[in-house]
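Complex shown without one protein chain; remaining protein chains in place.
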Amino acid sequence: MAESPPVTAIRNARIVTVGGPVIAKGTVVIHSGLIEAVGENVAIPAGAWVIDGEGMTVYPGLIDALSTVGIPGAAPAATAGRGGGRGQTATPATTTTAAATQPAAPRAMGPEDRPQTTSWLLAADEISPSDHRIETVRSGGITTTATYPTRGIFAGQGSLLDLITAEKAGEMVVVPSLGQYISVTRAAGFGGFGSGFPGALMGYIAYIRQIYLDADHYKLVKDAYAKDPRGLERPQYDRALEGVLESKRILLPANRVIEMDRMLRLAADLKQPVILYGMREAYRPEAAPLLKKFARPVLVSLKWAEAPRDPDPEADQTLRSLSNIDQGPAAPAALQKAGVPFAFYTDGIDAPRDLVRAVKKAIDAGLAREDALRAFTLSPAEIYGVADRLGSIEKGKIANLVLTKGDIFDSNTHIETVFVDGKPYKPVAEAPPGGRGQTTEEPGEIR
Amino acid sequence: MRKLLFIALAALAPVAAETIVIENATIMTVTKGTLKGSVVIRDGKIAEVGEKVMVPQGATIIDAGGQYLIPGIIDCHSHIAVDGGVNEGSVSVSSMVDIKDVIDPEDVSIYRALAGGVTTANILHGSANAIGGKTVVLKMRWGKDAQGMIFEGALPGIKFALGENPKRAGNPPGGRGANATPVFARYPATRMGVEDVIREAFNQAKAYKAEWDAYDASAARGEHAIPPRKDLKLEALKEVLEGKRYVHAHCYRSDEILMLLRVADDYGFKIRTLQHVLEGYKVAPEILAHGAGASTFSDWWAYKIEAIDAIPYNAALMQKKGIVVSLNSDDAELMRHLNTEAAKAMKYGGVSENDALAMVTINPAKQLGIDQRVGSIEVGKDADLVIYDKHPLSDYAKVQKVLIDGTVYFDRDKAVSAAKAAAAEKQKLLDKIKQSQPRQQPARRPNG
Partner (left out) sequence: MKKIGLLFSLAAGLWLGGMVAWAAADAPVLIRGVDVYPVTGPAIKGVSVLLENGKIADIGAKVAAPKGARIVDGKGLCVYPGLIDSATQLGLSEIEAIRESVDTGELGEFMPQLRALAAVNPGSEHFPVVRVNGVTTAMTFPAGGGGGGRGAAARQVISGQAALIHTDGWTWEQMAVLPSAAVAVQFPSLGGRGGRGGNPDFAELLGEAGAAGTYAQTLRTYQEDLAKLTDFFDQARRYQKAKAASAPGLVRDLKYEALIPVFEGKTPLAISVSTPKTIHDAIAFADKQNVKVVLLQPREIGSAAAELKAKNIPVILGKVLALPHGEDDPYDQAFTLPLECYKAGVKFAFGTFENEFVRDLPYQAATAVAFGLPREEALKAITINPAEIWGVSDQAGSIEKGKLADLVVTTGDILEIQTQVKHVFIKGQDVDLTNKQTRLYEKYLARP
């Protein structure tokens, strides 16, 4: 199946280019993994493998803007700090998994011990092409993932991957370094006494601040030494700081509006370009103006807040959480309206059916279909600075395409073929429809 | 709750920078006596106080006939509005962390404190470690964002803690016996160790300061040296040594109080306030000589062994000895009735009405170095005011209105109707969500 013919052409198809107008009936020519031509009247080269796209639609491949696909054993969800709210909330699944699989690190007694830091890790170096999730999510039309290591505070740097079935991980990598994934969690009990520094949220933030102070100083010392080592003490090598200095942007978690405010200010203090992820409360009227003021793009989790099944009738459900359930999916529409650049991320929703359902919720809550598509294609490409090669159906771009019968975000749509780097893939059989158990695993559970 | 308060705030949001006159109130200024009269507020400040005032044209009139007006209550010790834990308890010195980084302006405790007449609060790190995190003074401007809560210009502080709490982590349950499961015990485990931790931290801070002073001097001479590494932990202590950051020290017993005063003397810094300071009455002359303020509970005692000699006369006794005394809450509930906590100082120890009120207004303002701005009803000060229906030192009194910077942030009548509206809104949402939910599917566990 993944044997790629030299030239492929899809003709008579409706082409949703995203970058330009929709072509009601046209042809896309794929050559050497790239889009060679697209248009209404495009000549099909001799010898091309021709697919009759009559009654079908071609979309750009979907880009999951924050994912762990490709890193086996990673928690399925790139959690946006479940530590968002109040009350005793669990440690994000990521750290739980880490604790279960890695030997216990010595107890950190302060920032100098570089707790929970693997900033030097590059997702590209951690990829396993045999991760079965690659095929699962690709079957839902995702051709590209911004895959990040997510364990720890400075977890490491994400890489942009094309989800081909590859022999070597390196074949998948579109961009090796996207930025540094930073997560924060919250304190339990007496301030993380058991697990070392940091324990409280303010400890996490202090640590992040100290790391950047240290990185600045480190660079100063290193540069001075490189310029003229004579008479200077030899600077120590610190891979944690190397990793931080290498990262061109940072990803910070923010679900509540107050977290957006907090993290945007933190990033400004650190003088780092930031992408916020989470955005559960982005539907609130204060959110968009705030995000606009700081002019930073955001990644919106598609894992909407849901009503608990079988709730205690006498339990207090806060207005805040009820609003999140009711209004959460309206966040993308609000961001769109305000002109805040945003992209979707699946937040561990791997099953295609569940993914469509999640996007549909945003559409039902007021997001135009084309804007939903953009948030899954061209917008993430722009946010990561790769719109010159991904995100739309345009001549010269990478041939990541989804061929469907029906609208890509309709639940009864059938995905015919997914092209990644021009290679055609048939979707695997749909997993049985599931409730939440399908997509949202228990924390710490390893597949 | 946000929605609720949106409703509440929207309903009473006054025009910005308007002129307000509160009329016919019994005005307890705290610093300038008590009178029956009016207060004129302009641009968020108190413009005039008098028995008779000129009512400016177009002014909004609040008739406080038969009611009492006092300065906004100031709580010198609170942990509300903090997100993600109030203790960075993993280390004995956590001066690198800052409450300012984790302000939660949506904590409903802010609104509740406001409803209890509190307009300003000193938000402290917890007491899990000998030297805790950096602190911040907030105004209870409910509805504003984190930055909008911060009391502009108030000197930030740092929390210290002595006694049982900071040594608790050194004595984990089952941690010290020979047969116990080994668990991590964090130094210190005794009051001796607490002193050692503080001395050692200031040892380091002095060296750090010397390093920076040398660098600053060389930079001033135009030399291009590489600056020393900035260490957030020591930076905060350097600020203490430079008098740029107040020390608020949690303490109970007289021995530890005296210890800290002497350590501070030795290292050349000041303790701004002793917090709780339940045995402060035993070492009042020493506290007075050092110049520390005392911020205490009215009548808490016996909840732990170091509170066994706590007496409700503590505030009165320290005040009689000349110490600036405030009464604090340390508790989101107690915070809502600090006025009656003040009344307890009258009951226990015979403090005068005005002095009692001062313990929750001008005295904490002095302790926080914000007495030029708040703490009394005086011309030129912030219009942070509370209207009570009855004498504020009576436990029959309840707060009717609270103003901060001349803006009404709490109005009892509107709060009551807003609460009803919010309840209705909530029920509507509950019904809507219930309806939109798919019928109950049989619970299914994922395989594997």
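Which chain is which? They are A and B, in the order written, and residues in each are numbered from 1.
Rule of thumb we're sticking to: contacts are C-beta pairs under 8 Å (C-beta built on N, C-alpha and C of every residue); 3 or more make two chains touch, one makes a residue touch a chain.
Only a predicted model underlies this, so the values are computations on that prediction, with no experimental measurement involved.
Among B:284, B:374, B:387 or B:404, the one in contact with the hidden chain is B:284.
When you scan B:18, B:48 or B:299 for touch with the missing chain, the hit is B:299. Considering the whole complex, the residue from B:100, B:134, B:186 or B:337 that touches the absent chain is B:337. Touching residues on chain A toward the chain that is not drawn are 77, 82, 84-90, 93, 280, 303, 305-306, 308-321, 324-325, 436-437, 440-443. The omitted chain makes contact with chain B at the following residues, 1, 4, 108, 111-112, 115, 281-282, 284-285, 299-305, 307-309, 311-313, 317, 320, 332-334, 336-337, 340, 343-344, 346-350, 390, 393-398, 415-416, 419, 422-423, 426, 443.
Throughout what follows, only the chains that are shown with their structure count from here on.
Across the complex, chain A meets chain B through its residues 83, 86, 107-111, 184, 186-188, 190-207, 209-210, 213-214, 217, 220-221, 224, 256-258, 261-262, 265-266, 284, 286, 307, 309-310, 317-320, 322-323, 325-326, 434-435, 437-438, 441, 447. Here chain B touches chain A in the complex through residues 1-4, 82-91, 94, 96-99, 101-107, 125-126, 128, 133, 145-147, 168-169, 184, 186, 226-227, 229-233, 422, 425-426, 429-430, 432-434, 437, 440-441, 443-446, 448, going by the rule given at the top.
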